[in-house]
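The complex appears here without one of its protein chains, the remainder shown in place.
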């Protein structure tokens, strides 16, 4: 009997230990970001956000160009990805038994697990390869935005679908009984009812693509200049971390930590907002 | 009887159809991109080709496949016990309030971009391990082939597996936790009624959701296979068939990410070919996981 108790205690201890093993690297990463990255930001609090990267040895420099590039890339990606994902998601919820809705659900579940680097490759092959490139024949920022949009579409679609499925059927019937058209029912009654849920969907999608680097490296390549044209490579925060982190230069490494801190804050902020909206979702009925 | 009317759903259905077509579009894009290469070399020679060498224009995928399987597999081996134990601790042992707080911790880990985990691997974890654990392993367990190293390095298969393992853990934990939540209270009550201790009850609970755990770990494996940036930062990027975990390697994704931007012609097509292999491995992992999971949902768990 006491042997049993001993074994219980041992296993319980191991379970708690595993939680600790999960927490330690997180604490370590946050510590490095805050201490090493924070120190760099504090040493150049304005320059860091407004200046462009400086060659190693020159000293100083910031990530202003990467912030700008990321904003452009994510902005265009949202512009493409949100409407497409949202409209597909609405269909998946409102015509849930139709073959297309079922297929879309199945494909989405595969796509959310799809290697993002492959999305980059396909985008490259179609949009900017030397053979097929229509707008550019080489790495280009718009291709990165397109790849990011493709990555977020299934995520947005699935979350919007979930949001619409929370609407009680009586609301739909009420709308149709008033003689509203499908279009009016969807956009004037149902969509306003789940505004918060749709916001959550967009934020979840944004959080997912904001940290992506592989598809950007593949489609857009690497740039350490200001954003110039959609058909040229543009800088971005994740790729800057990648390049600076792999460099042997101490000041670049410090900036990589600082940029990581900014990126983490950004993504956690978006995640926090998403949770706020989730809580606000659907107070009625 | 109902008159046909133009409905907004025709338009919405178009978007849903577009979503459906993305997957075949990806497959077509991969095949199309690799077509130049496939017209020159046989796909079988490509997959079984033992060497990847740019100067000699040799494009064999086997080393990369080996690197992918060994790092992803090892990552899963590391992540699985920790994930299962953590999920059990959170859903079975700790009070809900504490468990909810820990849920935020798990979400936070999941939210770290892979490039930041990679940065930590390059600048913190790798150098730390090479001076401690790796030195110890080489000096004391160096007689084992898996711990032999001609040179002590921070960037090798083990570092890659540790970084990958950490990246897939939060996902595995939350899916396993979801599964455990689905276990009906009656099952646990029945076990307690038989006089089982807490851990015996946990074992019953775990066996109840075994297919769900398997599906979750498969998906986690798929994520490890698909990861590119973080691995490429810590694996050393030297293709080889070395058995030692402390030697560098390359994977399907690292070859692509390191070379794609500058690649042209046959090399670019060969890299897209690697993508095709990744496509096949990754999609089949997801499909197997889905299959197991839908079987679970169709079986005793509803």
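Every chain is named by a letter (A and B) in the order it is written, and numbering of its residues begins at 1.
As a convention for this text, contacts are C-beta pairs under 8 Å (C-beta built on N, C-alpha and C of every residue); 3 or more make two chains touch, one makes a residue touch a chain.
Just so we're on the same page, contacts and distances are computed from a predicted model.
**Q** Tell me the UniProt name of the left-out chain, picking from "Diadenylate cyclase", "Mechanosensitive ion channel", "Response regulator receiver protein" or "Phosphate ABC transporter ATP-binding protein".
**A** Options "Diadenylate cyclase", "Mechanosensitive ion channel", "Response regulator receiver protein" or "Phosphate ABC transporter ATP-binding protein" considered; the missing chain's recorded name is "Phosphate ABC transporter ATP-binding protein".
**Q** Which residue among A:57, A:179 or A:248 touches the omitted chain?
**A** A:179
**Q** Specify the residue from the set A:171, A:222, A:246 or A:268 that touches the hidden chain.
**A** A:171
**Q** Which residue, A:189, A:246 or A:268, contacts the hidden chain when the whole complex is considered?
**A** Candidates A:189, A:246 or A:268; residue touching the omitted chain: A:189.
**Q** Extract the touching residues of chain A with respect to the undisplayed chain.
**A** On the chain A side, contact with the omitted chain comes from 97, 168, 170-181, 184, 188-189, 192-193, 282-285.
Operating definition for what follows: only the chains that are shown with their structure count from here on.
**Q** Provide the C-alpha centroid distance between chain A and chain B, rounded to the nearest whole angstrom.
**A** The separation of the two C-alpha centroids amounts to 18 Å.
**Q** Under the definition above, what is the set of chain A residues touching chain B in their complex?
**A** Touching chain B from chain A are residues 4-5, 7-8, 11-12, 14-19, 21-23, 25-26, 28-29, 32-33, 84-85, 87-88, 90-92, 94-95, 98, 100-101, 103-104, 107-111, 113-119, 121-126, 129-130, 139, 150, 153-154, 157, 181-183, 186-187, 207, 210-214, 217-218, 221-222, 238-239, 241-242, 245-246, 253, 256-257, 260, 263-264, 267-268, 271.
**Q** Using the touch definition up top, name the residues of chain B that touch chain A in the complex.
**A** So the residues of chain B in touch with chain A come to 7-9, 11-13, 15-20, 22-23, 25-26, 29-30, 32-33, 81-83, 85-86, 88-90, 93, 102, 105-109, 111-120, 122-125, 166, 169-170, 173, 197-199, 202, 219, 222-223, 225-226, 228-229, 233, 253, 256-257, 260-261, 264, 268, 271-272, 275, 278-279, 282-283, 286-287, 290.
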